[in-house]
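Dropping the structure in here first, questions after.
Here we show just some of the chains, and they stay where they sit in the whole.
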Amino acid sequence: MSFLGFGRPQPSSAEKIAAVEQEMKLMAEMHNRLTRVCAKKCVPNDYREGDLNKGESVCLDRCAAKFFDVHLKVSELMQQEAQSRGGGGGGGFGMGG
Amino acid sequence: MDMGLSAAEQRELEGRLQKRQMKDFMGLFSNLVDHCFVSCVDDFTSKSLSTRETGCIQRCVQKQMAQSQRLSERFAEHNTAMSQQAQQPR
């Protein structure tokens, strides 16, 4: 089925569909988390105003930028940690046992 | 999206993505209801919403949607930047 494949077999259509679905799910989850976390940091929840004011808008933009940075930072740190524990996939952070 | 799918597979994919969008929408809706309820409703001497509470709910929904919209834009920019970076030869 993958006689022109380089190294590993081409994903089947079902796998491609599952991958797109999974990608959308991850995006939606990340958007939810971003909204929850940055709302907490930037927008007071007394709702005396219905519009985002200038300060809140700027805070949200910066909050988003920092959130993406923390993502990157944490994934780097976890890779280092995994390697320093003697290689292997994510060892020590899993279910243990 | 061209992923070399047949017409039938393309329809299958679209159906699934529609379901996903529906799910995501329901999730956002629930989060919005819960957040605005917790933030705005505090008077349990009556079983109907007061004028103050209704106004607060309105502003809360408006503001949360503006916020979600703004963060969506930042998120989309970030994703675009990431995928461009991934394609760049170093």
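Order of writing sets the chain letters: A and B. Residues in each chain are counted from 1.
We take it that a contact is a pair of C-beta atoms (placed from the backbone, for glycine too) under 8 Å apart; a residue touches a chain by one contact, two chains touch by 3 or more.
Since this is a predicted model, take the numbers as computed values, not measurements.
Counting every protein chain in the structure file, not just the single copies shown, gives the formula A x3, B x3.
Here is the rule we use: only the chains that are shown with their structure count from here on.
The centroid of the Cα atoms in chain A and the matching centroid in chain B are 16 Å apart. Contacts from chain B toward chain A in the complex involve residues 1, 3-6, 9, 12-13, 16-17, 20, 23-24, 27-28, 31, 35-36, 39-40, 56, 58-60, 62-64, 66-68, 70-72, 74-75, 78-79.
Remark: chain A residues 13, 16-17, 20-21, 24-25, 27-28, 30-32, 34-36, 38-39, 43, 45-52, 56-57, 60-61, 64-65, 68 touch chain B in the complex.
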